[in-house]
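As you look at this complex, bear in mind that one protein chain is not there, while each of the others sits in place.
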Amino acid sequence: MSLKYTIAPFSAWLQAVSKPFTVPVTGGPRPGAPRYRGWHINDVEKCIGCGTCSAICQNEAIDMVPVDDPVVGDSGLRPKIDYGRCCWCALCVDVCPSGSLGMSNEYVWADTDADVFRYIPGVDEKPWDDSELGWRREEGFELVDHDRVPMGMLDPDERTQTWAEVVIGYTEEQARVEASRCVDCGLCVAACPAHMHIPDYIGAIRDGDDARAVQIIYDNNAMPEMCGKVCTRRCESVCSIGVQGDPLAIRWLKRYATERFDNLAEVLQPQVERVGEGRTVAVIGGGPSGLTVAYYLAIRGFEVTVHEALPQVGGATFFGIPRYRFPMSSLEKQVDLLKSAGVKFVLNHRVDGDELTRMLAENDAVFMGVGLMKPMALRAPGEDLPGVIPALDMLREQNLGHEVDVGEKVVVVGGGNVAIDASRISRRLGAEVTIAYRRRVVDMPADDEEIEDAEAEGVEIVTQAIPLRVEATEDGKLDFVWGPAEMVQEEEGKRPRPKLIEGVENHLVVDRVIVAIGQGPDLDWLPTEISEKICNKWGYIEVDETGMTAVEGLYAGGDLVNDTADAISAIADGLRAVNGIVDKTRAQHV
Amino acid sequence: MDEIIQRIRDNFGVLREHRQRDDLAEVWIEPRHVLPLLTWLKEHTPFVQLTHLSAVDWLEDGEFQLTYLLTDPVGRRSLMVAVRISREEATAESVHTLWAHAVTYEQEINEMFGIHFPGSPRQGVPFILEGWDDIPPMRRDFDTVEYMNRHHPSRPGREHTDPRRYIGQVVGEKGYLHD
Amino acid sequence: MASSKFPLAPPEHSRPHAPMGEGCFLGETERQQPLALKEALAKIKNWFRANSLWVMAYGTGCGSIELRPLTTARFDMERFGMAMRPTPRQSNVLIISGYLSVKSLKRVIRAYEQMPSPKWVVGLGSCTINGGMYWDSYNTINRLDLYVPVDLYIAGCMPRPEALLEGFGVLMEKIKAGEANGWNHYLEQMDWYKENQKKLITDWDLPDYNW
Amino acid sequence: MSFPLKLMWSVIGILVAIAYGLLISGIIRKVMARIQGRIGPPVYQGFIDLGKLLVLRTATHHGVMFYLAPIFRAAGGIGLYLLIPVVVGVPALENFSFTGDLLLVMYFMFFGSLGMALGAAESGHPHSSIGISRGLSQMTAFELPFALAVVALAASAGSFSISDIVMAQQGGILHWNLFTHPLAAIAAFLAFLGMNMYAPFNIVGAPQEIPAGPPTEFNSSFLSLMMAGRSIFAVAKMVLFMDLFLGGATNLLEVLVKTFLIYFWSVFVGAVFPRFRTEQSIRFFLGWPTVAGVAAVLLVMLNR
Partner (left out) sequence: MTEQTALERRVQLWFGPQHPGITGNMAVQAWLEGDTLTSGVTHVGYLHRGFEKLMERRKFIQSFPIVCRICVPEPDTNEWLLAASIEELSGLDKEVPEKARWIRTLFLEMSRLSSMLMVLGGHVGAMGLGTAPNWLITLRDYILDRFEELTGARVYHMYVTYGGVRRDLPEGFAERLEANLQEIESKLPLVDNVIFDSAVFRKRAIGVGVVPEEWVDELGLTGPIVRAMGIARDTRTDYPYEKYGELDIEPMTTTGSDIFARAWMRRLEIAQSIDLIRQILAKMPTEGPYSAKLPNMLTWTIPAGETYVRAEASRGEMGYYVVTDGSDKIRRVHVRGPSYVHGVTLLERLMPGTNIADLSALMVSLQVCPPEIER
């Protein structure tokens, strides 16, 4: 035991005269670090109630509880955290698709009662609600995949030279990757008018079970391949992943699944009671709503006859959508399924009022889905000039395979999908195209992708342009005169209205003015005693919750009935009528 | 490494082999070769350390896999020797004579998987659990949540609404291919 | 959830935190004393008890890692009269620092019963409240209050030393106010606790009560 | 002074000694905390602990001897204290000092621990038993140098009376036995480290090996009695060392200062060392301290 080892330890006494290490307690506990993971906070306004936090929580610490009525894009549920389970891993914060969930840097909570350690952040008031610091979502670290698998498309220069489908479609591998981005929240289900089982079939695609995916898809959509190509995708607009990243490519996935199989009848094995055995149903109009009714009733044993005025069923999806978006083969595949289910088609046959009365008497039910066939007029001087043509007429002629001449320079008036379609067709016909729209690009009802594609194909878009008149020029062309507009916010919360700036006139000399500013109902053919009962003052048809009009046995659906006027809403209407007819039949059985 | 595997192949027979990294390979062998092979590896090759011994339950195949990880501390590489044994008659030869600490591994596997190592001391002696009265917990067919619900009740008063189901219910989601 | 073999809540009439008269001990009748004097005495006793908490140094889980900073220089709980005692006989506070495996629970019950009354149990972290991370484990209990009366829960995983200090502050206030009566509750509801304990611990080899 | 009056003064003295013992241990805890970098408990923490222990319930049954142990311990402490004159020359503070008191003091120092050992062993706890065997063997070891030092002092003063030894040291700081008998002082003060049970000689109650040692099973009022006994024991020992080596005291302030310094000596060492194992500490006490003690005795013999 050397002297050094006896003396050296006494140097420890130096510590006794220095400041103690102890953290003082005055002023409360030390604040947590700026990114400390403390109690949860939630911006309930931002939260969409998707439940992803709850799904990722390995401790099942998060319950989703209803705090508000559900609306489209918000389930009305909010996370409630059980601090008897939480481990403060903050996976819920890092995964939060809306970025609403966070953690404060407060960490003290002691209580004698074990049942108090639960609350709904943002709803139940807590002292740390306004905490500035704490763990938050951070750009650069995502637990969900924000980037959509890019869809292959034809080259823009190539597109204008061909009528081939622009969108190439996902490969199997791409589809699996894209499907795996889904977090299974179900917000899309609420947004879809037909309430398709979107997360379920995406899950099936992810798991590699395409047949099951198709079965789930056909569960409440008889024209999914059409939807997979041209749907307006309300679902994608509410997709929770879409809040911070690209929404799931739900449409493309549906397209992928349905394109996997050529013979759908083999894949689909409906297991339904044939309640309609021996009953007949007439469907007027072979559009999406009518075909939906036809298919689901046919598999239930009803004898269904579809009456179509054109030589091909499909309605607006046939005559109103260019073939480069929705090829004929796709449509035929779906019609084949209907045929295999026993649906009869009467083509090139326009039903008139007398026939309708007869049909009502002869059939158990009649479904009417004749759509909006009357184009809106330009409502400007010169609207009747030759060369001023409705877009729908042009689309129909084109789709029927007739020769369409648009000349060398075209102006398309309108901002919807029809306007875009008309302009893109005109491009393919070799014309220079300008779109004139009253409002801004962001206000255009057309799909953003469609607008982009159109621009890529060389379509020029002139916005805030109000048509003033159309004049015929001496050399047989048309002078399209328009005035610029400014956007005026008239009422808080409503979208701004364009207001003409007086005194300025712009001229555009073109060969054709294609008018695509919407369509209205054309129900003049109805017998007055029926139309009096079923039409409202705008000429649309009103139905009850079973899809039936005021006339017993007459059901209606599609653009005539709903105010959204898209294919998926028409399908939803068809499903409603199917429900109504089947329920009524069941009731009659009993 | 390749040379050693070649020699194992020649002398003992290899059912399957896999090279995971430059310094890590795995060979699957027949159960009867385990003891001779491990003895040979310990005595005649640089793979002298048993880093761990663990079991994997392949319930679907009706087999357990025992994985012996041997390490060559000087050459800085490892060899996994794997062997599949039947789940029904789950017995394997003990290697505690080669490495003393294998006793603990075998004791644990015996307790957690129910694999018996005849001759190994402490077989059947509880290692981790106390008063256990169910099937060995690490077996795949043991359901820990079900056991938890039976024995360790959770605090009541919680109710979870699954958004997917809830939305479907609220909007009246329906299928038409089935009744 | 599968049907549980436990009654899930203790009888309503006597929750562990209901204020209770000093001196309630195995049904023993309280001594007849003037009320004011009795109250004053109880106040003084409770003051002493609150300001000299001796903590049983038993780390049952992760939480014990934060007890070390708490007892040493940085957070120094001795400032508040708290000290670690190595034996249950001399401890007043039993800290359950997290999850309890069934094997540990047996020892905890034993240690708890050996502590002299009045005694208090502090549950740290999520695990003692509702199972925490290990809620689905076959070997850890989910609710501590089924087996021993818990006087205070401090939430966190794990609660930091500062949170523990705050929590002990709360416990001291409760003791001073005479509201921390888990030990009385344990004696009153002994049958209920024992039933729960014995249902879980199948190889029960302890005496019924470890004096 | 009449006996009853003396008795009264002694009882007051005992109470004051207990209080002082608690206070000084509080101060020492504070000092220990400071070297560890902490703030430490309030200096009056000992009183709260004592009060708390008094209002605890106990339900431990280990037999009569078990209950008697704290009483033996306290009796040892009180007996020790009663025999030691705190301030020589002030009758109220002289206690029951008499001619041969030093011998009885040596006995009482053992008595408390023995009684304690007897009772603690009754608890049946292995930690208690191990602690006792360690404690007794260590005590035997440090008693030897201490006894040798005492013998040296007594021989030098020619009396086994503490008062006489105090009187022999009067006349200035350099007359203290600390300086006149340095070897005896070394032996005694090293033994004091063992007596006070601070590191490196605190293996008896080492919590890292045998939690709490002998008092493992004690709680509530028994423990409070033990605490009181221990504090009076400590005060008595400090006063004894003051009387033997620091020339006693002439007023209470001097008592406070000198006893604190004596107590502080054990902490000064204890705060910076880990503890010895039992056989290491025995070897230590039987080494240099005993040699110093023997040398001190021899030196005194030679000088006579």
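Observations, loosely collected:
Order of writing sets the labels: A, B, C and D. Residues in every chain begin at 1.
Methods note: contacts are C-beta pairs under 8 Å (C-beta built on N, C-alpha and C of every residue); 3 or more make two chains touch, one makes a residue touch a chain.
Quick caveat, the model's predicted, so the values are computed rather than measured.
Although one chain is omitted from the display, it touches the following shown chains in the full assembly: A, B, C, D. For the options D:S2, D:Q208 or D:N303, the residue in contact with the chain missing from this view is D:Q208. Shown as candidates are C:S52, C:Q90, C:S104 or C:N181; the residue that touches the absent chain is C:S104.
Take chain D: the residues that touch the chain left off the picture are 32, 35-38, 126, 129-130, 134, 199-200, 202-203, 206-211, 271-280. Chain B residues in contact with the hidden partner, per the touch definition given at the top, are 18, 20-21, 23-24, 26, 48-52, 54, 56-57, 67, 69, 71, 73, 76, 78, 80, 82, 99-101, 103-104, 126-130, 137-138, 140, 142, 144-145. Within the complete assembly, residues 1-2, 4-6, 8-9, 11-12, 14-15, 21, 32-37, 52, 55-58, 87-91, 94-95, 103, 135, 138, 140-145, 147, 177, 180-184, 206 of chain A touch the chain that is not shown.
Simple rule for what comes next: only the chains that are shown with their structure count from here on.
If each chain is reduced to the average of its C-alpha atoms, the one that sits nearest the average of all protein C-alpha atoms is C. Greatest centre-to-centre distance from chain A is found for D, with centres as Cα means.
If you average the CA atoms of chain A and of chain B, the two centres end up 48 Å from each other.
As a whole-number value, the distance joining the C-alpha centres of chain B and chain C reads 39 Å. Contact of a single residue of chain C with at least two other chains is seen at positions 73, 76, 79, 129-131, 135-136, 143. Touching two or more other chains at once are residues 20-22, 60, 82, 84, 114 of chain A. The chain pairs satisfying the stated touch condition come to A-B, A-C, A-D, B-C, C-D. Residue ranges of chain A in contact with chain B, taken from their complex: 49-51, 54, 60, 63-66, 70, 75, 77, 82, 84, 114-115, 118, 184-187, 189-190, 195, 197, 199, 215, 218-220, 268, 270-273, 296, 299, 575, 578-579. On the side of chain A, the complex with chain C involves touching residues 20-23, 25, 29-30, 58-61, 82-88, 107-114, 117.
Here chain B touches chain C in the complex through residues 129-131, 133-134, 137, 142, 144-156, going by the rule given at the top.
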